[in-house]
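With one protein chain removed, the remaining protein chains of the complex are shown where they sit.
Then we have chain A:
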Amino acid sequence: MRFMQWLHRWVSLILVVQVVLWLISGFFFALTGHQGMSGHQYMVPQKTFTELRKVAAKVDFEEIKQWFPNAHSVELVSVAGVGQYQVTLPDDVIYIDANTGDYWSTDEALATRLALLSYSGPGSVESVERVTGSNEVNGWTDPGFRINMADDLNTRIYVDMASAQVVEHRNTPWTIADWAFRLHFMDYSGGRSFNHLLIWSAGLLALWFSLSGLILLGRNLINGDFNPGRKKTWLEQFQQQGHPVASSCGGGGTCGLCKVTLKGDNLPEPNDSETALLNRDELNAGVRLSCQHKVSTAYSVELADKAVSDTRLTLVNKRQLTPSIVELTFTSPGNLTYHAGQFMQFRIPHLNEVLIRHYSMATRPDLNKLVFNVRQMTSPQEGVPPGVGSNYLCHLEVGANVDATGPFGDFQLTEQNNNTQVFIGGGAGIAPLRSLIQAEQAKQQPRHSVFFYGARNEDELCYRDEFEAYDGVAYTPVLSETTKADGWSGKTGFIHEAALAWLANENLNAVDVYVCGPPPMLKATLKALTDIGINRSRIRFDDFGI
């Protein structure tokens, strides 16, 4: 089923534009109808009512037969009262004037007369042009005339010169319909063919797409999703009751955001979606996706973010931590409980909209205050505005309010074990790491901790004294824009290289690694950690870029 969802989603992404075109052109066809699209609104059927004996052909069949001994058939017809022989040869048809025996030739006057005979509209002849075929008449490439009629539909009538036959009527509705056919058949040559590679591919995709949808629909039916009296899923229940559960796929079991923890003896088995999106530790601990299970009394359910709430924070202190980082301290009216490493969602008013910015708490859980580190984003060059969110917060006055929601996030300390706790961070990514380190150090038996912190220069090393003062924390600052010549005796270069050099002598099965920092640093560090073989389950990181 997960494959079906994947198929349905990706094929729809490829196909969506063509499906729109099919629907629009199909709707146009349904609105217009056959007659409206034919170009024949003002065309009368070409039937001759003249009796041939009145035409008085001077040349007889016998002569034609002798002139063209290989003819398969010879037909005599009346063209506006004049006899015309149509001689079918093995690979051609030729037209002979039955009076003169010469090749038939249609002049402008006759073409116009024939065009008018085939026309029942209100217009009169506007102009007559000589043409050789027309891109409006598929397959007709011979010399002829285009008779333009002055009427509401902009009718033009094509007459073939050699045969004097009215080839086609065309008009504006026809032109629009022709484009609809191009879109519907995906044949942009104008040939209206629907047997070609492009539409075969689209047809195959459409088949996959709709059949995968049908299979998914069947699963919905079997699951009873259409039963009005059905039991709700936990996700629906939580959303209806206003509990904060994250979900972006809306119950499809594909985003993995609506995690809950089930408690009880008889927990439902994890299904495909859950085995794919949750790791073994989580599954063993009873974590499930709330969209995948119906409300039940067989067990109890605990929300991952049960403490989440909307709150109005008041700024009580502001200080410049380093040249680029400001420390903001807020109080919250209710006591906001959070885990070390979690973050709040700030709602920043900007012009007519509200921007969402995420900031992690920078201290261990504290009922009385919330501390954040904000890097003030300066404008990268003249003319480009500085960071909206960070500037708004940095310019708040003490006493000012800002709305926030939270706490969120699973960037938290591991369960108790004997592993060395390795923290790797850069820039303002220090906030959740500091919170985690403080929380660890506040435990009765703190685990040994190692902290690699990267900054540009010495001035940017925030909370340096605090980290150096811990007995249980090996603090290693690494500067990227400072050299020995500046009087710096510590490490320089990239933070992940320093961390890696240290990890080289460690038992990689006995470390828990926490990473937070700017996107390039995070990416490089995660890659380096994976490369040296640290199990993914031992690495926790906070995506700093958003």
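As a working rule, a contact is a pair of C-beta atoms (placed from the backbone, for glycine too) under 8 Å apart; a residue touches a chain by one contact, two chains touch by 3 or more; residues count from 1.
Keep in mind that, in the parts below, contacts and distances are computed from a predicted model.
Per UniProt, the protein behind the absent chain is "PepSY domain-containing protein"; the candidates were "ABC transporter permease", "YCII-related domain-containing protein", "PepSY domain-containing protein" or "Branched-chain amino acid transport system substrate-binding protein".
The chain omitted from view is touched by exactly one of A:Gly81, A:Pro122, A:Pro143 or A:Gly203, namely A:Gly203.
Among the residues A:Val44, A:Ala150, A:Leu211 or A:Val398, only A:Leu211 touches the chain that is left out of the figure. Considering the whole complex, the residue from A:Val16, A:Leu117 or A:Ala285 that touches the absent chain is A:Val16. The chain not shown here touches chain A at positions 9, 12-13, 16, 19-20, 23, 26-27, 29-34, 48-53, 57, 60-62, 65, 69-78, 88, 90, 193-195, 199-200, 203-204, 206-207, 209-211, 213-214, 217, 220, 225-226, 235-236, 239, 244, 246-252, 254-257, 277, 291, 341-343, 357-360, 362, 372-375, 377, 387, 389-390, 405, 408-411, 428-429, 431-432, 516-517, 541-546.
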